[in-house]
Every structure is written in structure tokens, then in C-alpha cells.
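Below is a slice of the complex: some chains, not all, each in place.
We just call them A and B in the order they show up, numbering each chain from 1.
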């Protein structure tokens, strides 16, 4: 993949908001969207890349987050059935950037992005292994 | 320590409720009291036992939870300044039982208990090491 790469959207994931996700304003607490982003990112890896993140970890490659951005347009409420859409926005030799959209009935509620550096199991930054960069290029 | 042992209360710990602890009913979400219990238990170990739990873990002794019970008498709300009281209720050769009280201005809101089995770092059940059982006996 290179910088001119198109954004690669995966299939949407559905999530039902529980009481435990909400706060006393009656809406999803702002931190919990990063949980939804994680759900989206994990399923993107499983289905688009064909490699579950757990398997990447077992092979010694981790992708700790280095940056996160969230834009809250409209709140999600209790029992809402949310759609989480995830895309790979960019891949460099050392990092991946994902983009996210959280929707309810086609209405965009929250958008955001996260950037993840490749690291080994000791936390040292590494280049993305060839097997994985090949899989990314093949998307 | 034996079964006739008195309950050993530690010093109270204070915690300020944040938005992220509450749910859309405007009160602390029921699961979050187990976070408060953990805070209480950890400080009990640090101050009463004189051994931080992190240090126990580093020495290869873990205390995974095997049972938890909570009694919700009255709800805690946003920005409440809660008092968490923790006691060792019992110690057998293989397990510890803690008791908890969460109060606001001397009013008891939530009580509960957790039971923890001694385990090694592979998760195998073990007897509580002598150094630790001696420290418990000396309380």
C-alpha cells in the first residue's frame, strides 16, 4: 500500500447500547466510543485482513495506539442499535491508521481515527512484518 | 489467623464519583462498585499488610476472585464523595475473604464481599505462602 491508497472499509458491525455504556446525561459516555472503535478495528482485521488480532499478537506483533481523535456530532442513547463502520485509512512501513464512523439509522453520530505503531512483544517499535504488509497490499 | 479471627478494618479511602461511573439513571452503575471494592482491597493490602498487591504478584502470588457479592441499599450519585471501607473478614490456608462498605456522609450505600483464592502465576491454586500468612497472623 502507499499513500495514494484508497480507504478500505470493512463490513458494518452492530452494537446494542447498554445501561453500562451510558452516563447520567442519558447518553453514551464519551470514552466508550473508543471501545466501539476497538470492536470495529478488531472485526476489520479478522474479516478484511483475514488475521485476527489475537493471532498477530501470538506471532509477536502488537499495534499499540499512539494517537486517537474523536468528533462527537450527536449522542447515542440507551438501547440504540448502533452501526460501527471501520476503514484502514493508511499504512506506512511502521504504522496503521484506522477511521471509524458510528451511525444510528444512517445518521452519523461519532467519527474518529486511531493511529497504531507496530511493536514487538517487549514494546519496541518495529517495521510491519512482510507477511502482514503483503496482506495489506493485497486488499 | 483462624476462623474466630476478628474482622480487620483498614483506614477509609475516599473516592469522588465521575460522570463515567454513572449511568442514565443518574447513579453509579452497579458494576462499578466492584471497581471501588478493588480500590479498597488494594489499599488495605498496602497499608494493613504492608505489602502492595503489585509486589505480591511480582513474587508469584496472585489472588484471583472466585466469588463476589453486592448488596445495593441506596444509590450513589454524580460528584458524591464516597468513603470505601475494607476489612479482611477471613483467611484460610488457601483463600482470603474481604468485606466492603461504601458510605456517603456516614450513610451506608452498598456493602459486599469478595473471596480470592491464592494462585501462582500460571493460575494454579496454591497455599498462601508462609511470609504472607505470617503477616496476616500478625495483624
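Here are some notes:
By our rule, a residue touches a chain if its C-beta (ideal position, glycine included) is under 8 Å from a C-beta of that chain, and two chains touch if they have at least 3 such contacts.
On a predicted model such as this, the values are computed, not experimentally measured, just so you know.
Total copies of the shared sequence across the full complex, per this structure file: 4, with 2 shown.
By our rule, only the chains that are shown with their structure count from here on.
Computed centre separation for the pair subunit A/subunit B is 35 angstrom, with centres defined by C-alpha atoms. Within the complex formed with subunit A, the subunit B residues making contact are 19-20, 22-27, 29, 31, 77-78.
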